[in-house]
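Every protein chain but one is kept in place in this view of the complex.
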Amino acid sequence: MNPEIIRVVGYVVAVIAFVALNAAMLVWMERKVAGHIQRRIGPKEVGPFGILQSFADGIKLMTKQLIVPEGADVLLFKVAPMLVMIPAIMCFVTIPFSEQLAARNINVGLLLIFAIASVNVFALLLGGWASNNKYAVISAARAVSQNVAYEIPMLITAITVVMFTGTMNLQEIVLGQAGGFWNWNIFPVGKNIGMVVVMPISFLIFFICSMAETNRAPFDLGEAESELVAGFHTEYAGMGFGLFFLGEYANVFIGCSLSVILFLGGWQGPFGLLPGVHWFLLKVYFLIFVVMWMRWTFPRTTFYGLLNLSWKILIPISLFNLVLTGAFIKVF
Amino acid sequence: MSEMACDKHKETFVLNMGPQHPATHGVLRVKLVMDGEYIVEAEPVLGYIHRMHEKMGENRTWAQFMPNMGRLDYLGALSYNHGYAAAVERAAGIAVPERAEYIRVMTVELNRISSHLLWMGAYLLDLGGFTPLLYAFDDREKILDMLERVTGSRLTYCYFRFGGLYNDVDDQFLAEAKGFVARLRSRLPMYHTLVTKNVILMQRLKGIGVIDADMCRRYGVTGPVARGSGLNYDVRKNEPYSVYPQFDFDVPVYTEGDSMARYMVRMDEIEQSLRIVEQAIDGLPDGPVMAEKVPKIVKPPKGDYYHAVEAARGSFGVRLVSNGTNTPYRMKLRSPTYSNLSLLAEVAKGVTVADAVAFMGSLDLVIPEIDR
Amino acid sequence: MNPPITSADGLAGIVFLVMLLVTGAGAMIAVNAERTIRAVAGLALCFVGVAGIYYFLQSPFVALMEMLIYVGAVCVVLVFAVMLAEPHPEQQVSKRNALVGGLSFITAGMLTWGLVALAKGATWSTAAVRMNEGTMRDVGLSLLTTYSMVFELVSVVLLVAIIGSLVLGRAGRSKA
Partner (left out) sequence: MLRDRIKTALAALSPLEITETDHAKKGYDLDVQVSPDQVPAAAEAIRQEEFFIEAVTGVDWFGEQAAIVAEAAKVKAAAAKKAAAAAAAAAEAGGEAVPPAPAPEAPAEEAELLPDVMEVVYDFSHYQENCRVVVRTRVPRDNPELPTISSIFQGANWHERETHDFFGIRFLGHPDLTPLLLPEDADFHPLLKDFKA
């Protein structure tokens, strides 16, 4: 056997295992964070600190029947949850956890993530439509408008980073931020004094957009439970729902890792002490914590408020940022 | 309705919100004719937990009907106790000892606070904020514990009797209530920083579901909803009953008429209720909690009588018709949210589902009370 | 000539075949599906296959753009439109009449025959020499130097499309 093939296959298996375990961990983390924010303790029965709770839930979900509602498009109904998971797993392929730990170093890694992540919305759309449920259809329509609206500022801010670093290779983007936190893209005092103005704003826009893209509160209009019951996965039971759920957490992880890679120096630590992968995970989980913190603190926005935020605020600002970036790269 | 659904040119469709839906808080169904996300027509469909309380009233004695009061508005049951007891006392000419009235007011106001707290949490839940619910329940739990000690139940109270109360309060209750007033006072600023000042909340509530004073008049809207529309109407002030005239409290009024105004009215009412509770504890007179000359079997003289009280959701009125026997001849229960909900059809026209949910939540619906 | 499937090249061959299969299957679904939405799903599948082939041809940039634009944007918009415009899926099934069927069969047959004849008569040259690495830098350079005219023309078309959709959208809004 060719060692390269073994490496790739091994990596794919590892990535899938990581996605599943990580999502389970994140579910547990979400519940613990929510619990402590709400002055209760969260899960505590299954395993130490309730850490095995998500596995118990997973087993429960797997043993449940996948009920296909009457009048549903059976094939699309069953394909949709898989379509959520597949892109999520594929995105992990290119994310560099550390200098050595990356499945594939692709020259256009950033583009790959955007391209594959755009399939995600397709899954929501098909799932919502195939359910033959009005709430699901409304939710799918919302999810699409939301994704289209937020993909634009997200791409534009990503382009500012690409312009600044001059590459789309995620490894190289991180390598370019080596040498102390003053070289990180979010506050690149060490590299380009002009970009200090642009980058924090870019980071904020990118972070907000990644939250909106992953349908996280306060932007979870797609599954706004007080309006649309459960949105596009209203009709899903058992593991069908479970996959949507896991996919959401996988996407949250991807969104936060992208933020870390593009702006917060990836695996580069502010000082030595720990090996790269630790720093990377530390930063990512901190961002994920922030995402959860927001979810349990803020009420949900309205749909038009959300679109207004994107079209009237984020897109103009990010375009302006783009122009500034071009100018600063030339000037400094 | 069905014609509209089939009208291809308008491209509307019918969406059933409820009877099982997270935003209807119980079994209410709202039939929405939608044009995309916008509501063309909203029609509440009631009666899913209709139990015909008014007929029950005609089939049991005056005293036996008292437990039904806890089943109407299960969140503010003591106001309903008060309304019914006061109506029968008015009909039968029974005088209530002052201590009993003080305790009535005290418990009713505590119950009102617990109702408003629960509303606040549930409303934020409607708006997608989960956390305030847990905080509100934390405080509400203290009230439930206190009331459980004196009334014997946590939710469906049957505490008042004609001419007084079932049970006197003890010193521990008074001490606890005093402690609670201080505790909630210190926590209210936290609610305001956590919830009221939130940008998203303001964006969702300001200017949403505007009701003007004329609309209130046409639909007979009362309670916090009317007070949010600039109407200074509170039965406790406008039509004083019990010992309310002896207390010093304000009626919060906001003129905007939107969901934010209704939210603010309820939050301010919590403060005012705390003031009343505090004054009631301080000025609690000694004496019996039951009138001495109450007949075993009450038989109000012939005639009809009306009594309204300010419940947590608005003016609750009891219209009694007595034929001089030991059972009521007719018992009309005027519940506030029944009237308040009836304007949904007018307000919800042309708004999005999300705003309709925000509006419906701000009405503070309790479905068993609407359906009766 | 035929590398074993366990080697990297062999695996790549299999991947290539899979991509071909996906493209073909997607196309078949797109054409044969009774429900429009499934046809669009088939189209998306077809695009994914095409993207895979681009990737196989060592043009990852084009492949990913194919995914981003055709799957992520075009197909999503198509599904969106179909979803909102298809209230009665049963009525969609239309009866094909025999004449149309016959004509299309003849056309398809002639096309196939022509292609086969072409393929048989042609002299197959070796793979074209790679112009560049197909990376972003090269694509960008080509677009802004050699093909700058095309690039500008395309952007004018897009501008017209944007303005057109704005006009249509405005008209729709005033009604509501």
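Residue numbering begins at 1 within each chain, and the chains themselves are lettered A, B and C in the order written.
The rule is short, and it goes like this: a residue touches a chain if its C-beta (ideal position, glycine included) is under 8 Å from a C-beta of that chain, and two chains touch if they have at least 3 such contacts.
A quick note: this is a predicted structure, and the numbers were derived from the prediction, not measured.
Shown chains touched by the hidden chain across the complete assembly: B. For the chain left out of this panel, the touching residue among B:I94, B:I208, B:V221 or B:I281 is B:V221.
Taking the complete complex into account, B:L46 is the one of B:L46, B:L144, B:L188 or B:V210 that touches the chain left out. Checked against the full complex, the candidates B:W119, B:Y233 or B:Y254 give a single residue touching the omitted chain, namely B:Y233. Touching the omitted chain from chain B are residues 46-47, 50, 52, 54-55, 58, 87, 90, 213, 216-222, 226, 231-233, 238-239, 303-308, 315, 317, 319, 321, 329-330, 332, 334, 338-339, 342-343, 346, 371-372.
The rule we apply is simple: only the chains that are shown with their structure count from here on.
The distance from the centre of chain A to the centre of chain C, with each centre set as the mean of the Cα atoms, comes to 28 Å.
Centre-to-centre, using mean CA coordinates, chain B is 61 Å away from chain C.
Taking each chain's centre as the average of its CA atoms, chain A and chain B sit 43 Å apart. Of all residues in chain A, those touching 2 or more other chains are 141, listed in ascending order.
Within chain B, residues 13 each touch two or more of the remaining chains. Interface residues of chain A facing chain B in the complex, by the touch rule stated above, are 34, 37-40, 134-135, 138, 141-142, 217-218, 220, 224-229, 296-305. In the complex of the two chains, the chain A residues touching chain C come out as 1-2, 4-5, 73, 75-76, 79, 106-108, 111-112, 114-116, 118-119, 121-122, 125-126, 129, 137, 140-141, 144, 147-148, 151, 168.
On chain C, the positions that touch chain A within their shared complex are 6-8, 11, 35, 37-38, 41, 44, 60-61, 64-65, 67-68, 71-73, 75-76, 79-80, 83-84, 135-136.
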